[in-house]
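Note sheet for the following structure.
The other protein chains are all here in position, but one chain of the complex has been omitted.
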Amino acid sequence: MIFGSDNQAGASPQVLEALNQAYRGTASSYGSDDYCAAATDALRECFDTDLRAFFVVSGTAANTLALSTMVNPWDGILCHHQAHILLDESSAPALITGGASVLPVPAQQLKITPTDLTRMLARIPNDPPHNIHPAALSISQANECGQVYTAGELTELCAVAHAADMAVHMDGARFANAVVALDCQPADITWKAGVDALCLGATKNGAIAAEAVIFFDEALAENFDYRLKRTGHLVSKGRLFGAQFLAWLRDDHWLDLGATANAAAQELRAGVAATDGIRLAFESQSNESFIILNKRVFAQLLEAGVSLYSWYPDALPEDVPMAEDEMLARLVTSFATQQTEVTEFLDLCRRLTTT
Amino acid sequence: MIFGSDNQAGASPQVLEALNQAYRGTASSYGSDDYCAAATDALRECFDTDLRAFFVVSGTAANTLALSTMVNPWDGILCHHQAHILLDESSAPALITGGASVLPVPAQQLKITPTDLTRMLARIPNDPPHNIHPAALSISQANECGQVYTAGELTELCAVAHAADMAVHMDGARFANAVVALDCQPADITWKAGVDALCLGATKNGAIAAEAVIFFDEALAENFDYRLKRTGHLVSKGRLFGAQFLAWLRDDHWLDLGATANAAAQELRAGVAATDGIRLAFESQSNESFIILNKRVFAQLLEAGVSLYSWYPDALPEDVPMAEDEMLARLVTSFATQQTEVTEFLDLCRRLTTT
Amino acid sequence: MIFGSDNQAGASPQVLEALNQAYRGTASSYGSDDYCAAATDALRECFDTDLRAFFVVSGTAANTLALSTMVNPWDGILCHHQAHILLDESSAPALITGGASVLPVPAQQLKITPTDLTRMLARIPNDPPHNIHPAALSISQANECGQVYTAGELTELCAVAHAADMAVHMDGARFANAVVALDCQPADITWKAGVDALCLGATKNGAIAAEAVIFFDEALAENFDYRLKRTGHLVSKGRLFGAQFLAWLRDDHWLDLGATANAAAQELRAGVAATDGIRLAFESQSNESFIILNKRVFAQLLEAGVSLYSWYPDALPEDVPMAEDEMLARLVTSFATQQTEVTEFLDLCRRLTTT
Partner (left out) sequence: MIFGSDNQAGASPQVLEALNQAYRGTASSYGSDDYCAAATDALRECFDTDLRAFFVVSGTAANTLALSTMVNPWDGILCHHQAHILLDESSAPALITGGASVLPVPAQQLKITPTDLTRMLARIPNDPPHNIHPAALSISQANECGQVYTAGELTELCAVAHAADMAVHMDGARFANAVVALDCQPADITWKAGVDALCLGATKNGAIAAEAVIFFDEALAENFDYRLKRTGHLVSKGRLFGAQFLAWLRDDHWLDLGATANAAAQELRAGVAATDGIRLAFESQSNESFIILNKRVFAQLLEAGVSLYSWYPDALPEDVPMAEDEMLARLVTSFATQQTEVTEFLDLCRRLTTT
């Protein structure tokens, strides 16, 4: 019963087979190979627009390198208070941008709203050069609370950001799950809504290690090869990434993988809602689910070999009640989650909470 | 005829098969998986000592992260004037160390000698805090001119460095080729000689993308996980590296791969020496060979589809003559180099130079 | 009527005369002069302990250089949500520390309490190396809301910080005002309470430009000369700072200057409390006072030539009411504030609010 993270899963057989093929012969190095070129073309088709794409080995590398093109070292990057770039990427944003700060938008709910953003921009100190000036907005899609932003919501948020001369970055570590949940075109929730750069993660959804930094605003791509090189992210046998992305995108394989993960999460949430003693902390639409449960039950689940994480209490909106002996936990499904894992987990919960 | 770089080659079937196996099931993330643990044990056995190991995706990441543990941001790193960290890693050393400078040791020949180092240390400005104070010595083994340092030479160099309170880093992007060339134990040319940290590269010698940062001085490993994380080099499905290294080290597979590359280079050099119109710029012992040839011939080789690089003229020692219409070129063999590539290349050279 | 900032004031005649004397002859350079040595001795006497002192030209330099000795580049620095290092020092903390983050302690009132700090430490994500790990606490004394921490409060705060392995930095840009307000010994509210390093500002209180970085924990002083040099803060004719501090400390001149400023502020606050139409936002004890007034009145004050600043609305505790047409403003007095300025300002307010 693996619900700890979608990066505990293995890789899709198609992706593995693509690697096997790619490394049989020779290829150009440092990203100039045919696989990366073809993967970029596949991304252009997928997003129905011209774009520039670069590939890196981790989401933190993708996010921070992308952001480094959008901000000066003395600028700020705004995001939700539960964003990965704020909480889980150590000091990488500061290092890779040369000193920029990541600042949470005070948001009362699980997503940033245009009102939240507008209010923050109105209140943030603005006496240059003393204060941190926000120059980028980062939106996670699907976000770290399992929520997805609709095309309409994104369009509004991007409009507020652009009006304040901020570029918009999308952390798409779970972008496939968002596209599946929204049943939309990739373009609808990216460049058409105003997103300037997307970090598209394949790793959590069936790849070995493959993240694409996609610039819809191609001016941002200038000098990106220098940025890759100086952070150690220009990989010599770079076909590693191109080969994975090609297989991942082909025939909507990525969406099939995401759909499997989302469906398992949906089933899990339905089961939790029907189980006494545990409950959903809040609804979510992607492959991440958040539950409130008794601390003793959590401990017993771990003991029983379930992989799941307790979660940041600050992720809980203020209006959601939680008792002293309760806690928040996160359950993540993946393309590899088995039907049996879900039912076994729910059975186990039922047994533990009725004891 | 691929002699451009050993990173144009594919991967060894054993390494690929290991990846296939590793990604079939689930595993812990962020380097805490069983594969990385087992690979570290395999490295301990290989180097016949206790050690700490971390894995990254590129040689530049490995080198600069390792060096960042040895120097303060205001210190200097000494190396040969043809070192990869000086010439080919952009500003990564400065970024990853927080500002340290890479300084060439004035060396008249293809390797740094203890005399070179001693002389430089005597002359380098030493009026703190105004000047750059050297705190690390970096030695490439095999080096960028195809040379290998003997255990004795390394012992002497490390002694000079340690006497000056400098730590010693070894760039082992082609370490396998050095071990094969010297027919020695890995321990002899690393920790037994005084090396504090080794960046052991598998990528150029049969892996997809796998570099190990090995600390013989375990104090240097403190906080290394933070360094990985903040540079985007903590990979979520980290078994990628453990799995490759396990297969690469098993049954001396890495040395077999290196031996193939070295043998091809040896044959190439013998052939060049026997060919009128081209000549060896200098002898070398690993899988890199350097030739002097007519500029017209070089152009014709490229046209004929040979992959090879013109090389930095400063790599040529001052006492090696080269005519105006001649140039320096580098030829690199790999585990995948075919016997036929070597003979075809030599035939082609013969034809072109006798025209 | 200058209430904009204490850095709009000139300099004390004693400080100026000391500079005149110091620059008549020759002296050693780069901080090795007799003036800096004597100033350090004067600081030792003043703080009744051994210590290491360094001098810089700005408070931002002092704060960020001091903090850079306490944290790794991947660590966090905690402070009040109105702290100067958080709001008014741009990205200097990130640059000078190599990437550390400044994080506000959620505090409901105008000072951090031990409870605030304890609660934050309990809730902050702690899954290394992914999250930002707090390694320093920064306390401003007097703080940016005009408040002073008592020796007892500081002792408690420092104990919480040290128990969590955090070093304690004190931003003493207005330290003299705090000592005067508390009528205490400098030692009582610094090293005796657990402060590891104090940035003692003379600039705002009668000097031209002179800030001392004082290390009570002398281990932090190691390599500080390198830190000064590499940020351009090692001044060649460094007696500039020693001479100012000598005159400033001599015969408690600094406390006399601070007492003048505090007394003027006290009078100002009493006058505001007695004036209809304006009111104190909250009480304060140092030379900074915060008032709530009608936006129209604020504009008229500016028009009338009063120098004062509107202030960050987030400085206002949540339980202090403020109407839509009102705003927060800050009034700062200095050693140079004239009795007549205070009475003229109060008269003007009375006239404007009764119109």
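Chains here go by letter, A, B and C, matching the order in which they are written, and residues are numbered from 1 within each.
What we mean here is this: contacts are C-beta pairs under 8 Å (C-beta built on N, C-alpha and C of every residue); 3 or more make two chains touch, one makes a residue touch a chain.
As the structure is a prediction and not an experimental result, all values here were calculated from the model.
Q: Which of these touches the unseen chain: C:40, C:60, C:141 or C:266?
A: Answer from the full complex: C:60 touches the omitted chain.
Q: Looking beyond the chains shown, say which of B:94, B:263 or B:302 touches the absent one.
A: Candidates B:94, B:263 or B:302; residue touching the omitted chain: B:94.
Q: Out of A:44, A:81 or A:130, which touches the unshown chain?
A: A:130
Q: From the list C:37, C:103 or C:209, pick the residue that touches the absent chain.
A: Considering the complete complex, C:209 is the one touching the chain left out.
Q: Considering the whole complex rather than only what is displayed, give the residues of subunit A touching the chain that is not shown.
A: Against the missing chain, subunit A presents residues 72-74, 98-99, 128-130, 223, 225-230, 234.
Q: Since one chain isn't shown, list which residues of subunit B touch it in the complete complex.
A: Answer for subunit B: residues 73-75, 87-91, 94-95, 98-102, 123, 125, 127, 129-132, 312-314 touch the chain left out.
Q: Quickly run down the residues of subunit C that touch the omitted chain.
A: 2, 4-5, 7-11, 16, 19-20, 22-30, 56-62, 64-65, 89-92, 95-96, 203-204, 208-209, 226, 229-237, 240, 336
Everything that follows uses one rule, which is that only the chains that are shown with their structure count from here on.
Q: Since subunit B and subunit C are copies of the same chain sequence, what is the angle of the rotation superposing the Cα atoms of one on the other, rounded to the nearest 5°?
A: It is a rotation of 180 degrees, to the nearest 5.
Q: Can we say the copies subunit A and subunit C touch using the same residue numbers, with more than half in common, or are the two sides different?
A: same
Q: Quick check: how many Å separate the C-alpha centres of subunit A and subunit B?
A: From the centre of subunit A to the centre of subunit B is 35 Å.
Q: How many angstrom between the C-alpha centroids of subunit C and subunit A?
A: Taking the mean C-alpha position of each chain, the two centres sit 41 Å apart.
Q: Which residues belonging to subunit C are in contact with no fewer than two other chains?
A: Counting only residues that touch two or more other chains, subunit C contributes 73-74, 98-99, 129-130.
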